[in-house]
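Left out: one protein chain. Kept in place: all the others.
To keep things simple, chains are lettered A, B and C as they appear, and every chain counts its residues starting from 1.
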Amino acid sequence: MAVPCPRLSGRAMYTDVTVVENRAESETVSSLFFDRRFKARAGQFLMLWLPGVGEKPYSLSYANGITVKKVGPFSNALASVKSGTRLAVRGPLGKGFSQMPGRVLLIGGGCGMAPLRLLAQQVEEPLILLGGKTADDILFLKEFQGRGEVKITTEDGSTGKKGLITELLPERADYAALCGPEPMMAASLKLLSQERTKVFVALERYMKCAMGLCGACTCSGYRVCVDGPVFSAATLIDMRDFGWRRRAKSGRFEPVSGGVSCF
Amino acid sequence: MAVPCPRLSGRAMYTDVTVVENRAESETVSSLFFDRRFKARAGQFLMLWLPGVGEKPYSLSYANGITVKKVGPFSNALASVKSGTRLAVRGPLGKGFSQMPGRVLLIGGGCGMAPLRLLAQQVEEPLILLGGKTADDILFLKEFQGRGEVKITTEDGSTGKKGLITELLPERADYAALCGPEPMMAASLKLLSQERTKVFVALERYMKCAMGLCGACTCSGYRVCVDGPVFSAATLIDMRDFGWRRRAKSGRFEPVSGGVSCF
Amino acid sequence: MPTRLVEIHPPLVNASGIFSYLDVFIRLEREGVCLGGFVTKSIGPAERSGNDNPVVFDTGYGLLNSLALPTPPLEQWLAEFEGADLEKPVIVSIFGFSADDFADLVNRLDRYALAFELNLSCPNVQPGEQSLMGMLAESPDQVGQVVAAVRGATDKPIIAKLSPNTDYLATAQAACQAGADYLACSNSLGPGLAIDPGLSCTVLPGGTGGLTGPPLKPISLAMVYKLYDLLPLPIIAYGGVQCWQDAVDYFLAGASIVGLGTCFARKSTAEVVGLTWDIWRGVLEYLDGRSLSEIIGAGHVH
Partner (left out) sequence: MPTRLVEIHPPLVNASGIFSYLDVFIRLEREGVCLGGFVTKSIGPAERSGNDNPVVFDTGYGLLNSLALPTPPLEQWLAEFEGADLEKPVIVSIFGFSADDFADLVNRLDRYALAFELNLSCPNVQPGEQSLMGMLAESPDQVGQVVAAVRGATDKPIIAKLSPNTDYLATAQAACQAGADYLACSNSLGPGLAIDPGLSCTVLPGGTGGLTGPPLKPISLAMVYKLYDLLPLPIIAYGGVQCWQDAVDYFLAGASIVGLGTCFARKSTAEVVGLTWDIWRGVLEYLDGRSLSEIIGAGHVH
């Protein structure tokens, strides 16, 4: 092997990975697997660069993979890369979920199930609550069932209980991890924090530098790329924008529920 | 203490030292002692910077000091700094003397006695041969006597044997270390290498960058600042310029015996 | 000495485009950051998205960026300023494509600004644009016109932010004559290029981006040093500050205020706060009881 560059030791910008499998998880969701495993905590993310298309953040759903929902130009391009494609990635970036000893509740909706899948591997016998619009939105069901008890709600009742995930709450737990659409997380948080549960929430914001410099990803002054994406409920109390608004590419505020959401 | 700079960790250019003593060793020679000890092998040197005057190399004669002979503008300025003065130094630089297990011969002349003084502390019971024009040239006599047997020659016979140091050779030894005027070293080397002695020689050349880049200090293609200043006899065989010529500030060749030598 | 002073204690600020938004400043202030004030990202006349990602590239020794001046609509900026619960003063950085643009922005933002920093020198562009550096910093005339227009629109201190890639002595002189109160040295270097050998293509949109961090430090230090000798204006120094020694170097060269940017890369809020304190404590230890004004310019021994 060629001698590694002193310039790059420990601070290379990109890691080159090769896609070894592109697995369809549902109509609109695919997982990409790489020829490389990352040492990461669930909740950490990669910046994935497709030359000529862009560079966007994706949570690790596997130690060697990510899961993408086709919602716009980038995610469609990403979901259609063939196995054998070389990609440049940065990461794992950000702060993931902490250790959660004790009874853990995992609450997931939409692509939030991606980091939750990895988290389910990192905690003992979690109770897992999954919510979606329809059966097709429930990802990784087998794998979740292999890790703990799973309860499901769908808005159309096509699988699990008909209704919203919040209706399964409050479940008693020492810890809860929330990944999903921000309105769902905000609603769940309100119900949960009254109980004696340490709650962690994974946020998404538009990211540019993904290294804490540009401020694009701010949520009430916390830079999600370095202070998050996982925040504790204690911090969220201070975040007015949580569940309310986020900055678009220009920095303009838009409601968290607006736009083409990936959830 | 202020947090050290990551930029400078392990690669700071200058170390600031304060002169705590300026000790006259003879009419023309002074030792400067610093408030800091350097971990160095004998033969290694410091670049000493006097703002507005220049920056020149001096061998460590003590772990915390150097010894300077007044021969020109820089050495005169340096020899007259008062205790309390702050100086900026680079180093220790270069390759010093190797470990020398066994019977060691130390052969010194002129300012060559400076690195030899430190070397005498780093080897066991050396036999020390010192040569000078006159008694005043013999430095550190007490300290050398405290380390091993000392033999002296002076050209005027004012102390020791009258004559040249080469007349004390050949002494049998496993190792010999030579520091002094290049003609003396070249002559000694010839006498010594026929015996089964590993010989090391400390060279001096005009130095500019003192980091191996500029080539100013070359002696037959070896850059003295990084390949030396200490060379083995095996290497010296390949160095035509040894004992013959050196480059001046412009790169012009001059004879090693020419100019105002500090020896 | 200028009549219009930028009062900032301690004399440390963030660099424009770093942290960028008022909500981040508020957060840092709450967490006890050791900065005397904040500088906004450069605010432009109309909403801009800036370039597509990737917009940064870490060379391992410095950072290339090609954000290319994203900015929310001005109305949103005004609303954010109105609502901002911030104690420390804010220097408002602005940019535009004409002297009128600059003057209009100053009119709208005047009541929120401790001072205006004019971005005359950003080397980055969205595809097809000319850079601020090309339009303004390369032409002392243009710089004079922009500064004069702003001077006519405000009594707040005006800071002219210079480029290290142009004849900055000429630009600075033009800015000074047109009524600038401060000089800022400097905006980013180059621009430089990054290639990904794995994918065999350039990384940044358009290929190039401005270089910041340690590579810029000696260049910007030379600018501060020379401008301190040349002109009577106080100087804000940006470029490659990583530790207190760098800040001290800038003060010795003649800067009155020092800005921090790339050194915050990959640092959480708590780490940012910690670094600012490390830097300021280091400066205080170096001062060892002396006042800062004693060392400003003290590196000029002739």
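In the analysis below, a contact is a pair of C-beta atoms (placed from the backbone, for glycine too) under 8 Å apart; a residue touches a chain by one contact, two chains touch by 3 or more.
What you see is a predicted model, and the numbers here were worked out from it, not measured in a lab.
J.: Tell me which of C:Leu78, C:Leu193 or C:Leu292 is the one touching the absent chain.
T.: Final answer for the missing-chain contact: C:Leu193.
J.: Just name the one of C:Arg27, C:Lys156, C:Lys217 or C:Lys267 that touches the chain not displayed here.
T.: In the full complex, the listed residue that touches the missing chain is C:Lys217.
J.: In the full complex, which of C:Asp23, C:Glu117 or C:Asp249 touches the chain missing from this view?
T.: Touching the chain that is not displayed is residue C:Asp249.
J.: Using the touch definition up top, pick the residue from B:Ala88, B:Ala135, B:Leu164 or B:Ala186 that touches the left-out chain.
T.: B:Ala88
J.: List the chain B residues touching the unshown chain?
T.: Interface with the chain not displayed, on the chain B side: 5, 7-8, 11-14, 16, 47, 49, 51, 54-56, 86, 88, 95, 207-216, 218, 220-223, 226-227, 241, 247, 249-253.
J.: Contacts of chain C with the missing chain: which residues?
T.: For chain C, the residues touching the absent chain are 59-62, 64, 165, 189-195, 197, 200-202, 207-208, 211, 214-219, 221-222, 225, 240, 245, 248-249, 252-253, 286, 295, 298-299, 301.
FYI, only the chains that are shown with their structure count from here on.
J.: So what's the Cα centroid distance for chain A and chain B, whole Å?
T.: 65
J.: Averaging over Cα atoms per chain, report the distance between chain B and chain C in Å.
T.: 50
J.: Out of chain B, which residues touch more than one other chain, so two or more?
T.: Where chain B is concerned, no single residue meets two or more other chains.
J.: Of all residues in chain C, which are in touch with two or more distinct other chains?
T.: Residue numbers touching two or more other chains: none in chain C.
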